[in-house]
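The complex appears here without one of its protein chains, the remainder shown in place.
Right, subunit A next:
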Amino acid sequence: MKGEGDDGMAYLVLDQLTKRFGNWTAVDHASLTVEKGELISLLGPSGCGKTTTLQMIAGFLDADGGRVTLDGKDLLAKKPNERGLGIVFQSYALFPHMTAAENVAFGLEMRKINRADRERMVADALKLVGLEQYGDRHPRRMSGGQQQRVALARALVIKPSLLLLDEPLSNLDAKMREEMQIELRRIQRTVGTTMILVTHDQSEAMALSDRVVVMNKGRIQQVATPQDAYDRPANAFVANFLGRTNLLPGMVGAGAGGGTVITVADSVWPVAQEVPAGPGALAVRPEKIGFVDAGGLSGTVLARVFQGTQWLFEIETAAGRLMVIRQHDGSPLPAERERVMVGWRPQDMAVMPADPDTASGVREAA
């Protein structure tokens, strides 16, 4: 997995972190290294353990095994109110009986910062999130987006060593969410705080993070930059979870020329990765597939749909149905029921061992 190994920059380290609820393992030996100033997303479907991981880092849940160190110091040994982390909750969790400014000032009061400094810092924090005129409003009189910003200011004003964001944008409408994504990115660039974002929304994770941590069933599936995870998913789950993908069953074995190849129906593709021989799967994005004259996978066009900037094809092959996206750029495209051959560059595909859970064919992210 990418991202591990460069220990020189390690700031937050999760080492074999584990949490069990009865017989169920919510987080299963999760290990992760986060660099200082990085924005990293824990991404996965609900119940994948991402929030549990965050709660253990925050100290609201006790770990059943493993270690967490922040800047070389053991974090799990400290009480939650001594960890000095900033947290933005899904429900915002603002104090309803305090004004926006009092909410932001609370953490500073707990740090016994004198009144003059406190007022200045609160004003700065509110300005950072664009709420300088709203200091004396109560949360109940603010919109969801404004409450979100107050929560962010309240968490940032204490200059946390780490900012944890638990599905911070899920309660906002689509337009507001987009605005807050840009806002969050800008603030992260301005203050440079290390952030961990928990989300189930892959586009949000892709848009915001330096790296994404894809989780499923309590296990970390892949840690990579959004682009890497998208282009070279480590396994079928990641391939399916991040955007649309075609997953084709095949057989991995030695090729005629010496290297490893994967055979999918009537086509053979060279494999650059290390994959054990035997049943495997090939993942390739719809937009990376083109129509070729020879050396590809043959099939029949089942349907083609015009979508303005692009054409969407569904193609029946011996290995299953494929989804293909072609740009609407005037080049000739096959008609429905036409026999075609499709192909892609070997570097555009990812090969992985067969996953019994995943059937072949076109899948969309949840």
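Note that a contact is a pair of C-beta atoms (placed from the backbone, for glycine too) under 8 Å apart; a residue touches a chain by one contact, two chains touch by 3 or more; residues count from 1.
The rule is simple: contacts and distances are computed from a predicted model.
Colleague: One chain is missing here; what is its name in UniProt, given the choices "RsbT antagonist protein RsbS", "Rod shape-determining protein MreD", "Putative spermidine/putrescine transport system permease protein" or "Nitrite/sulfite reductase"?
Modeller: "Putative spermidine/putrescine transport system permease protein"
Colleague: Consider the whole complex, including the chain that is not shown, and state which of A:Pro80, A:Gly192, A:Gly278 or A:Gly295 touches that chain.
Modeller: A:Pro80
Colleague: Given that one chain is not shown, which residue among A:Leu12, A:Leu42, A:Ala58 or A:Met323 touches it?
Modeller: From the options A:Leu12, A:Leu42, A:Ala58 or A:Met323, the contact with the absent chain belongs to A:Ala58.
Colleague: For the chain not shown, which residue from A:Leu14, A:Ala30, A:Leu70 or A:Ile158 touches it across the whole complex?
Modeller: A:Ile158
Colleague: Which listed residue (A:Gly44, A:Gly107, A:Gly299 or A:Pro334) would be found touching the missing chain in the intact complex?
Modeller: Residue touching the absent chain, from the options given: A:Gly107.
Colleague: Need a quick check: the contact residues on subunit A for the chain that isn't drawn.
Modeller: Where subunit A meets the chain not shown: residues 58-60, 80-87, 89-91, 93-97, 106-107, 110-111, 138, 140, 154-155, 158.
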